[in-house]
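Of the protein chains in this complex, all but one are displayed in their positions.
Residue numbering begins at 1 within each chain, and the chains themselves are lettered A and B in the order written.
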Amino acid sequence: MSNWRFCLLLATLVVAFWLAGRLVTNEYVFFTGYAVLQYILLATAWNLLGGYAGYINFGSAAFFALGAYVSVALNKLVELPVPVLILAGGVSSGTLGLVMGYLTLKLRGVFFSIATLALAIVFQAVITNWEFVGGSSGAYVIRPANGPWGGPYVEYLFYVMLILACAAVALARGIERSAIGYGLAAIRDDEVAAEISGVPTLKLKVLATVLSGTLMGMAGAPLPFYVAYLDPPSAFNLSYAVNTIAMPLVGGTRTWIGPVIGAILLDGVQEAAMVTISSASNLLLVGLLMVAFITLAPNGIVGLVQSARRRK
Amino acid sequence: MSSLAITGLSAAYGKVRVISGLSMEVRSGETVALLGTNGNGKSTVMRCIMGLLTPVAGSIVATIDGTSHELAGRTTEEIVSLGIALVPEGRRLFPRLTVEENLTLGAARRLARKVLPRNMEFCYEAFPRLKERRGQLAGSMSGGEQQMLALGRALMTEPRILLIDEPSVGLAPLLVKRTIEKIKELKDERQLTVLMAEQNFHQALTIADRGYVIVHGEIVFAGNSADELNDNELIQRFYMGL
Partner (left out) sequence: MVDPLAVLNAVVAGVMLGGFYAAVALGIAIAFGMLDVPNLSHPAFVVAGAFATWQLNSRLGLDPVVAGVLLTPVFYGLGVVVYRLYHVCFERRGETALQGLAFFFGLLFITEVALVMIAGADYRSVVAPYIGSSREILGVTVPNRMLVPFVVSIVMIATLHQFLLRTFTGRAIQAVAQDQTALRLMGIGPTRIKAFAFGVATATASIAGALLIIIEPVEPSVGRDFIGRAFAAVVLGGMGSFWGMLFASIILGITESLVSDMWNPSWAPAIAFGFLLPTLAFRSSGLLGRRL
């Protein structure tokens, strides 16, 4: 399928959702839908670097929370529409990705990963000490009652997130099939060989980190309006970091569809399980699923389906 | 009474075939040279014998003190404990351990551990330089000293069959001569059976009883004596520049 037709398909999907949304009166549907879409966005963003280039970012929470807190800060200064805040969040987290990338991507991937893990902890310390955005006691954000085109505000946020998620998936699919994607795959398979055969490895890795960070920041920007109250422990919650990694790994990291499947599946499982079991056992389930997939099915659900098809 | 017989050996790295249908033997007490220039498969033969690379086909039978063992399919650790040792190409010492620590690690198998003090003494006598430098880090020594240490470390495993891969590589001409002579000396003293891979034909033939010439993973010429190899027209033309 060409990129144009794929984008058209996604656009149709958005319109279909929008039409269907007119019929929905229960706000809970939008709340749940927003959470799924947010995870599709985060998982797709993570996969740009983690899946395509094989560089594991443990600091998703930092990029995500930075986007959210830039929103909080700007919102305190001037009233801005959400799309502008999303842009601001994306730019900030993208810049963070650029700095991190340049400083640590020259080394082996392990060091980059450890640095990102530490990054999340530092950012939490920074935000906890930043009184302007509420510091450790957190910040309240007044969520407008209605969206710009009427309807509950959360419905508006849902559509914003829907468009973001679709754009991210289209971007990931485009990259996967472009020279950039092949370059990243070469890095993943054998970085030394890629370097020797003239792939600009550092440039590509930094590019992937910046794009990935930008999308994560964009995912975080609407969060304050979604939750209405944001404090460091919830913005930097380990479950974001774990889910963001677990979803692509469970779905399959080699293709754009993997993170989407993983996000829908894992978020679905967690939503469903939330009713019956505690949130701790819920998280344990995600952790176990993730470890099970890495050890037993390294190519995720997509990989399982592909090998089942080949056997037929 | 220890010997080595290779028949129909084929080996590959992934899909790239490096050796095909190679047969050769090293009889008890002999020094055999495996001659060939870089990239013709000498090291691969060594790696197959030591179990570092699993052969695609063929058999490698080692007879140690009268008992025969099929080596293909065994792990390196098992092969070493039978009494076969390799001085690898590039020496592969433990650079951040001292000379003495490197030697000690050679004596891991039970048989070797029992005679560790005696073997250590032997190494220090054979290579007085090593004794002087016993507390120095292996990585900080010169190429010649490192080759001595690599030889000594292999002897510490108490081998019956000694494989030596490119002992002359990276050494000055005078040192090459001395190293090769030393190998002969050690072989006689320890009653070893030796297979030596070399690209330096001249030097190798000064101590070898027999030799094989390997080209593109196949034996192209088997010389039953050093003279036969020296006189071979092909070798003279291509390898010795005569």
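Definition applied: a contact is a pair of C-beta atoms (placed from the backbone, for glycine too) under 8 Å apart; a residue touches a chain by one contact, two chains touch by 3 or more.
All values reported here derive from a predicted model rather than from experimental measurement.
Engineer: In the full assembly, spell out which visible chains the left-out chain is touching.
Structural biologist: Looking at the complete complex, the unshown chain comes into contact with A, B.
Engineer: Would you indicate which residue among A:Tyr39, A:Tyr55, A:Tyr69 or A:Phe225 is in contact with the undisplayed chain?
Structural biologist: Within the whole complex, the residue contacting the unshown chain is A:Tyr55.
Engineer: Among B:Leu71, B:Leu93, B:Ile164 or B:Ile235, which one is in touch with the chain left out?
Structural biologist: Considering the complete complex, B:Leu93 is the one touching the chain left out.
Engineer: Thinking of the whole complex, not just what is shown, which of B:Thr7, B:Ser23, B:Ser59 or B:Ser81 touches the missing chain?
Structural biologist: B:Ser81
Engineer: With respect to the chain omitted from the figure, which of A:Thr32, A:Thr95 or A:Ser113 is a touching residue?
Structural biologist: Selected residue, touching the omitted chain: A:Ser113.
Engineer: Have a look at A:Val84, A:Ile196 or A:Leu284 and name the one touching the chain we're not showing.
Structural biologist: Looking across A:Val84, A:Ile196 or A:Leu284, the contact with the absent chain belongs to A:Leu284.
Engineer: May I ask you to list the residues on subunit A that touch the chain which is not drawn?
Structural biologist: Missing-chain contacts on subunit A: residues 54-56, 58, 103-104, 106-111, 113-115, 117-119, 121-122, 124-126, 128-129, 136, 188, 238, 242, 245-246, 249, 278, 280-281, 283-284, 287-288, 290-291, 294-295, 298.
Engineer: Kindly note down the residues of subunit B that lie in touch with the hidden chain.
Structural biologist: Counting only subunit B, the missing chain is touched by 50, 52, 75-77, 80-81, 85-86, 88, 92-97, 101, 104-106, 108-109, 112, 137, 153-154, 157.
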